[in-house]
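Note that one protein chain of the assembly has been removed; the remaining protein chains are unaltered in position.
Presenting chain A:
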Amino acid sequence: RGGMLAAVLLLLTAAGPGPGPVPVRAGRDALREELLLSPLPDGDVAATFQFRTRWDADLQRGAVSHYRLFPKALGQLVAALGVRELHLALTQGFWRTRVWGQPPLQAPAGAELWVWFQPTVTDVDKAWEELSNILSGIFCASLNFIDSTNTVTPTASFKPLGLANGTDHHLLRYAVLPREVVCTENLTPWKKLLPCGSKAGLAVLLKAERLFHSSYHSQAVHIRPICRDASCLAVSWELRQTLTVVFDTFSSGQGKKGKLGSSALWSLSVHSTSLSLPLTLLPTDWSLFKMFSRTLTDACPLASQSKVYVDISPKNKEKELLEVTPPPASVHEAIVQGDKRTYAVYDLLSPSLFNTSRSLNVQLKWKRPQDSSDLPTPILHAQRYVSGYGLQTGEISTLIYNTHPYRAFPVVLLETVPWYLRLYVHTLTIITKGKENKPSYIHYQPAQDRRRPHLLEMLIQLPANSVTKITIQFERALLKWTEYTPDPNHGFYVSSSVLSALVPSVIAMKDVDVDVEQSSLFTSLFPSSDGSSYFVRLYTEPLLVNLPTPDFSMPYNVICLTCTVVAVCYGSFYNLLTRTFHVEEPSRGGLAKRLANIIRKFRGVPPL
């Protein structure tokens, strides 16, 4: 037996791979986990977890049957349905770009699913339907409600994030369920897909009671093919599971209160960009224990890299704003979204980290109070609202802000509106700085009742330092009474619009010779091609619109009334037509006879 083994090994090493050297790694899959803590301008803290499994195997060809770190449920899905890229995000809350800055990876409220299929798939719609059903079983979400009434095929947005051989947009499908609730039952299967589960490594911090008591909670799964190495001749599959949560200072009730009263602190965090008074206040201190009610004790044994990054960038290039304890082993600098940022790094795999104490509890202390003028405005942010009165018409307005002082850049706006809001495209107006702004590209696909939603995609140039307002009017349709949800008075949701832009950055983005494998995960989300700008995808707020709702007790009332009327009318006519009269002898007799006659009359029998 040993001889057989040795012979096989010899054969393997002697045969060697084909043209070009391909490094054969033991196990062929690797896990990297990372936690990024970034204090936000208004005192809240955002924590982004990323778990990235990379597998050097070709899932599309050949029968891959041995799954180690890559979860089998997702691997089989990709192989069986011909999926090239899959992005599923479940989000609760809204990322306030104006107050918190550009998000690393934003997702709209509810459930969002977009998938690129392989060119070999013949019936993309059928594969899409099967995919959404399978995912609804895996993630305990009602993704089976994704059908043709909320699926669109964007033509300019959502280009593939992984390796692509051509971008025929007929292979892309995008759907959003804005009404989807995210709770522990979605987190549980998400955690079970991790190689270490929630038992070791960074995932021990993921406790539902703390994660859902937050302003923003977004968990996502991204699967895409990536280059295996610098020469990019072979394909590896990457699975990224990301979880972003923003803890709110006040609702979670943790941490020290600032020097001013809590009401003043509250007004600061809501209107932080519009206040101009110099405020001396100390935001609350944060620590891992206060955020997650847990601390880190070890790294996941299956991970090849396990790091915690804390954003300690000085805001105004002055002395530091933030003090981190325990002191970090190293400091990492990176250019993220056009900004040079400094990170304190804790490597959980290095033996020196847990020497002094068994657990790692990173604490952030603010050194000096934050000035309200410090708060940076993001270069691109947007807002959307619905206006109008009554239940017949309305208007959707989108405001896009470009706060860059001198650079203009284009932005692609994708709007998906359900069929029961009938858009009037002739009322579409785009106004920038008082003048009309004609988009360079418009793709509009009108809705078909009960079959397809509206799709509006526009490429708009945003001049420097401007506000662009896009308005379109709509009319509300009457639904059939069986199409209403059980709680129709809540309203109907319009999913968020998507803004994709290449925002120009001041600092050159791409560092020369940075190996993707060595750089941190949060900088390698989007494949950067050009050094002068970075790609950003923003989502606006979802809208809640009331449709004219009938009184659902009316069918019962109508049936009762109609039946009564019919019975009375028909009954009367029947009696008139068929009743005969005959003379009756007056009944004489004793009491008994009279009583007996009464009883006989009731029985319908002729009297005595």
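Assorted remarks:
Quick note on the criterion: a contact is a pair of C-beta atoms (placed from the backbone, for glycine too) under 8 Å apart; a residue touches a chain by one contact, two chains touch by 3 or more; residues count from 1.
Operating definition for what follows: contacts and distances are computed from a predicted model.
Of the names listed as "AP-1 complex subunit gamma-1", "GPI-anchor transamidase", "Phytocyanin domain-containing protein" or "Hemoglobin subunit beta", the one that matches the UniProt record for the absent chain is "GPI-anchor transamidase".
Of A:434, A:486 or A:604, it is A:486 that touches the chain left out of the display. Remark: the omitted chain is touched by one listed residue; of A:79, A:227, A:399 or A:428 this is A:227.
Here one chain is not drawn; of A:213, A:407 or A:600, the residue touching it is A:213. Screening A:76, A:118, A:155 or A:546 for touch with the missing chain picks out A:155. By the touch rule set out above, chain A reaches the unshown chain at residues 1, 4-5, 8-9, 12, 17-20, 22, 24, 28, 56-58, 61-62, 66, 92, 129-130, 133-134, 136-138, 140-142, 144-145, 155-156, 159-165, 167, 179, 181-185, 188-189, 207-209, 211-213, 227, 231-235, 410, 412, 440-441, 443, 459, 485-487, 500-502, 526-527, 529, 535, 552.
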